[in-house]
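In this view, the complex is presented without one of its protein chains, the others remaining in place.
A and B are the chain letters, set down in written order, and residue numbers restart from 1 in every chain.
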Amino acid sequence: MPTKSQFLWMYEMMEKARYYEDTMAAAYMEGKTPKFDIGAGPVPGEMHLAAGQEPCAAGVCVHLRKDDAVTATHRPHHVAIAKGVDLKKMTAEIYGKESGLAGGRGGHMHLLDPEVNFSCSGIIAQGTSPAVGAALAARMNGKDAVAVSYLGEGAANQGGFHEAMNLAALWKLPVIFVIEDNGWGISVPKSKSTSVADNSVRAAGYGIPGFHVADNDTLALFEVAGEAVARARRGEGPTLIEVETYRFYGHFQGDPELYRPKNEVAELKARDPIRRLRETMIAGGSVTEAEADEVLARAKAEVDEAFAFARAAAYPAPEEALRHVFA
Amino acid sequence: MATEITLAPDLWDATVNPEGIVANWFFQEGASVGKGATVAEIMVEKTTIDIVAPAAGRLHISVAKDGVVKPGAVIGTIEEG
Partner (left out) sequence: MSSNRIMTVSRAISEAIAQEMRADPRVFVMGEDIAKYGGIFGSTAGLLAEFGEERVRDTPISETGFIGAGVGAAMSGMRPIVELMFVDFFGVCMDSIYNLAAKNIYFSGGHYKVPMVIMTATGGGYSDAGQHSQTLHATFAHLPGLKVVAPSNAYDAKGLMISAIRDDSPVVFMFHKGLQGLAWMASPEAAATELPEEAYTVPFGEAKVVRPGKDVTIVTLSMMVHRALEAAKALEKEGIDAEVIDLRTLVPLDRKTVIQSVAKTGRLVVVDEDYKSFGLTAEILASVVEEDPAYLKAAPRRLAVPDVPIPYSRPMEQFVLPDAETIAAAVRGTLGKAREAA
């Protein structure tokens, strides 16, 4: 069971991530109605939001330290928030501003922050091998830091993921592979992309432990991830965890989602993992309503502040494009 | 006789998105079109819907490309004969 402070931390991260995505969804549509032009508005380009997937971020990152490495996916905001990426700089990056993490060079799929050992990539499954490398570096430097690699269930069919699992297992490296199974690879359901129903069974092929977390359950993931991180720190090698999670929005904002059963999102929202966590921690008696409300208010204020910062920030000079190709 | 090209009142859920736009016309003003030919494309948010000619004849466009429309709107007519 999480301690009171762990409960509150996870709750705060999840509320912050949810409010962040909902705020971003509205910001993204600015300048895109009634005519949706993907290149228009203050936040152009593709936008992949993670509302519903918050347990995957909070239930794992609650066990991590600043020096642990995390690699995330093209849908990275919730994990970036839980890993402690500077919210103002991250939001400014997504607005393409000079004060963003990369001065506007990377955008929403390319948030990299060495301060907290966080990176992500828009190429499917391609964060898995860098996580292996981060774990290798930690061990070569005699540290007990671990690496967590996030990927989607669709990415579990990429060759790179399997090579990374074998490497991590072969070298007994402190890596935790976390598959966020939201059921959909854009429009393709898991049943049409994956030869097994549960990806955690694939761990057996590499001789490592594999766990399945059902129904987006934050507390079940908390337990499994805690074990996996502890084992990794003790030098006992990698773990594969698949979390059955929810995608409330489309693959990207503006996705017509014609492929998706009509009631699916409503049914998922009825089992909102944030509300479930809040109810559990309050029912358990460790946290009061007032304490939870205070955390929620603080999370929202921080997000509002980050968006205000990003909006007010200046755009980079065009010639800035030419800098930072090399170190 | 002229037949109106009317967007069905339930073409999309107007409570969610009150307005769409005419994203493309696939024929020019005055072109002769066959019944059932795809003449235009409506976009609502990022969803596109093909609009077909309700009759054969000469096309008259009344809502140009990028024009804003609501369900039930008449976007053009087809002059038969």
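Note that a contact is a pair of C-beta atoms (placed from the backbone, for glycine too) under 8 Å apart; a residue touches a chain by one contact, two chains touch by 3 or more.
What you are looking at is a predicted structure, and each value in this text was computed from that prediction instead of being measured.
Q: Determine which one of B:Thr6, B:Asn24 or B:Ser62 touches the chain that has been left out.
A: B:Asn24
Q: Which listed residue, A:Arg18, A:Lys97 or A:Arg278, touches the chain dropped from view?
A: Once the missing chain is taken into account, the touching residue is A:Lys97.
Q: Looking beyond the chains shown, say which of A:Gln6, A:Asn157 or A:Ser286 touches the absent one.
A: Of all options in A:Gln6, A:Asn157 or A:Ser286, contact with the hidden chain holds for A:Asn157.
Q: Just to verify: which one of A:Thr71, A:Thr91 or A:Gln126 makes contact with the chain not shown?
A: Here the residue in touch with the unshown chain is A:Gln126.
Q: Determine and list the chain A residues touching the chain excluded from the picture.
A: 36-39, 44-46, 93, 96-97, 100, 103-110, 121-126, 154-155, 157-160, 185-188, 192-194, 254, 258-259, 315-322, 325
Q: Footprint of the hidden chain on chain B, which residues?
A: Residues in contact with the chain left out: 21, 23-28, 31-34, 37, 41, 43, 46, 48.
In the analysis below, only the chains that are shown with their structure count from here on.
Q: Could you tell me the distance, in whole angstrom, between the mean C-alpha positions of chain A and chain B?
A: Inter-chain centre distance comes to 42 Å.
Q: Please output the residues of chain B touching chain A within their complex, sorted ascending.
A: 17, 19-21, 43, 45-48, 66, 68
Q: Note which residues of chain A are touching chain B in the complex, please.
A: For chain A paired with chain B, touching residues are 33-36, 254-256, 258.
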